[in-house]
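Omission of a single protein chain aside, the complex is shown with its protein chains in their original locations.
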Amino acid sequence: MPEDLHVNDPWAPLEIDKDDREKIWSQSSSFAKDVWYRFTRKPTSLLGLFLLVVLVLFCVLGPSFVPHSYEVQNLNFVNIPPTFNVYNVEGRYIYLTPNLKLIEVAEDGTLLAPLARINDDGMKKRTTFDMGGGAELVLNYKAKPPQLEDSERNAITDMRQVRNKTYPLGTDNLGRDMLIRLMMGMRISLLIALIAAAVNLVIGILYGGVSGYIGGTLDTVMMRVVDIVSTIPLTLYVILIQVLMGGSSGILSIVIALGTVYWVNMARVVRGEILSLKEQEFVHAARTLGSGTWRILTTHLIPNAMGPIIVTVTMLIPNAIFIEAFMSFIGLGVMPPMASLGTMCNDALSTLRSSPYQLFLPALAICLTMIAFNFVGDGLRDALDPKLRK
Amino acid sequence: METILQVENLHTSFRTRAGTVNAVRGVSFALAKGEMLGIVGESGSGKSVTSMSLLRLLGSNGKVTQGRALFGDTDLTAVSAKEMRGIRGGKISMIFQDPMSSLNPVIPVGAQVAEMLLEHRRGISKEAAKSRVLELFALVRIPEPENRYGNYPHQFSGGMRQRVMIAMALACNPDIVIADEPTTALDVTIQDQILKLLRRLQQELGTSVIFITHDLGVVAELCSRVLVMYGGMVMEEAQIDELFYSTAHPYTLGLLKSVPRLNQSKGERLLPIPGSPPDMLRPPKGCPFSPRCTYSRRICAERTPPYTQLSGTHRSMCHLLLPEAPQQDNPFKGGGANGR
Partner (left out) sequence: MTKYIVKRLLFMVLALWVITTITFFMMHAIPGGPFTSDRQLPAAVEAALNAKYKLDQPLYVQYFDYLKGLMRLDLGPSFKYEGVSVNEFIATGFPISASLGGLTIVFCLIIAIPLGITAALKNGKWQDMLTMFIATIGVTIPSFVIASLLMYVFSLKLGWLPTFGLNSWKGYILPVIAMGGYALAYLARLMRSSLLEVMGQDYIRTARAKGLSEFKVVVRHALRNALIPLITVLGPTIAALLTGSFVIEKIFAVPGLGQHFVSSISNRDYTTIMGVTIFYAAILIAMTFIVDIFYCLIDPRIKLD
């Protein structure tokens, strides 16, 4: 039997760290850190956030880098796509537009000037253009596809594709630069959406907060009103309001229309949260301390309901963007020359066959924006309450 | 008495995002025909998982990794899925803890119990099934069975719902019924009723029952034999009398001390066992109870103790029972029953 050091005795009492016993097997951290951690765990949320940042930078900082203005029209350069084919005519590069006009282009893709038409033979379907210095170029549009011919009536076939250097994303049907219009359009769409969301936020929180907190008959009445208002698809109302205010008021009318009608969702959410929160201990405590209704609402209840509120707002924004685009599409949107993404889509419909990029670009912008907000909103919802996982 | 179920060295683990959780780590026991065996333990002790392992109700990420469970000649851990489906409900059935959430809210209760019969008794007609269900309802003392056959779960009180669950479990005259904390979600008075019902049924029908609970008092009333589980292992196994009067494990001792007794003096405090259950992701080396044990020694943290057989029916897993264990501060060798 080893009688030596106590240390080696297997029957020596086990020294237990008291903390070990009560050990909680995970690290605790602040609520915000928890939320951020859960948010970043989802790849779609990060993607959405990244996209959002890129889009905001695009439309806020972008215009400073683009030399064109969104409203200046250049009727010489109508419907030019971002990349196009140019014919090599004796060292000069000529672009044949979908409207059967000729534009001279520099080697790097910069648009130079249109070629003047000398005459047009409707019978033989040939147009003669002035190349300058007495030279002429003939366009034969009887052939399908139309072709350029040199002085011996041979088709010019030397072609290459160039990027449009003057207008990187092309021009629209009035010769306006697509890139800058895209940026400005995005600005408008985002602005409208943000303002609408803000208005909905304020109205919704106040309405839902008061209704939920005061409760009783007031609550029932207020909620009945909400029920009646929401029986109708809000889009119908937006349309009616737009018609009422007349299209010329542009942004203001859309914002008012969106603001008067979308708060119902937020009001319901806030009311629901308040209802469950107001029975909790800290509210009773605050009331015993003598805090007034307003104070309790603003300092206690609403901050605690922030989670669902934030999620709802994040989902309001893409909704608002969608509604705005939708309205522009039916013709009730922002007035020219201002462009929102929706009006750009609408304008592009008529030239869809020949210039599809005019639709795709703003459509892509809308999609990316909505995807970004939706992903971020989804991520926030999961992060703020893991029990609500999809 | 004939053994109807023999569980040998059962190990069950779950795959989670954080790692593998070893919920059951070497559980062995036998269940005799007609016997009511109790399994006692805290949350996280592995008692429920043990019973779920027998019926393979572990979910997609749980698996029996070792050991076997012999039901007659069949090894439950090795049967095919089809055979297992026949056994579930037909030969071995379960009663779950929360009867409200355990019954399908949109199907009438009669149909839910009848389903058990229609599934396992091929060829039985709907009318025959229904009349059998009504018999069962009468057996479990549900008043007005005819009227209540078509009712939905939310139209019953908690106690009544549990009676429905019991009826469901008994429908096909199973050999074994596993009751997983059947009264925990009920009021104490209802609890008493259900327990009495269970005891009566068990005596009448001769079904073997595994009764899982965290409440020692319930076990004392109902069971003839008990398993005490902690940290995924069986700490002590004994007849009821042996467990209460010849306790041979510090954990059981702790449990007994923490239960209020009628003859307690007014100033006497309840002694909870300090600490919380172990994290089964990183199970402690050695005896799982050692971090919370008032008598623990160095050896307890280093090696899992072997079982000491104290009688034909009584065994316990504790170093302090070993012949080489010192007498000092050893509750089982007459020295210092109060420990530190």
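For clarity, chains are labelled A and B in written order, and residue numbers in each chain start from 1.
Rule of thumb we're sticking to: a contact is a pair of C-beta atoms (placed from the backbone, for glycine too) under 8 Å apart; a residue touches a chain by one contact, two chains touch by 3 or more.
All figures in this text were calculated on a predicted structure; none of them were measured in a lab.
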For the chain left off this view, which of A:V72, A:V202 or A:L236 is in contact with it? A:L236
Which one touches the absent chain: A:V35, A:L111 or A:L332? A:L332
Return the single residue from B:V21, B:L103, B:L195 or B:L321 that touches the missing chain. B:L103
Among B:L5, B:V40 or B:L55, residue touching the chain not depicted: B:L55
Omitted-chain footprint on chain A covers residues 44, 227-228, 231-233, 235-236, 239-241, 243-244, 246, 318, 322, 325-326, 329-332, 345, 349, 352-353, 356, 359-360, 363, 366-367, 370-371, 374-375, 378, 390
List every residue of chain B that touches the chain not included in the displayed model. 55, 57, 84-90, 93-94, 96, 98, 101-107, 115-116, 119-120, 152, 154, 165, 168
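Quick note on the criterion: only the chains that are shown with their structure count from here on.
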Roughly how far is chain A from chain B, going centre to centre by Cα mean, in whole Å? 57
In the complex, the residues of chain A that touch chain B are 9-14, 16, 20-25
Please output the residues of chain B touching chain A within their complex, sorted ascending. 274-276, 279, 281, 290-293, 296-302, 325-326, 329, 340
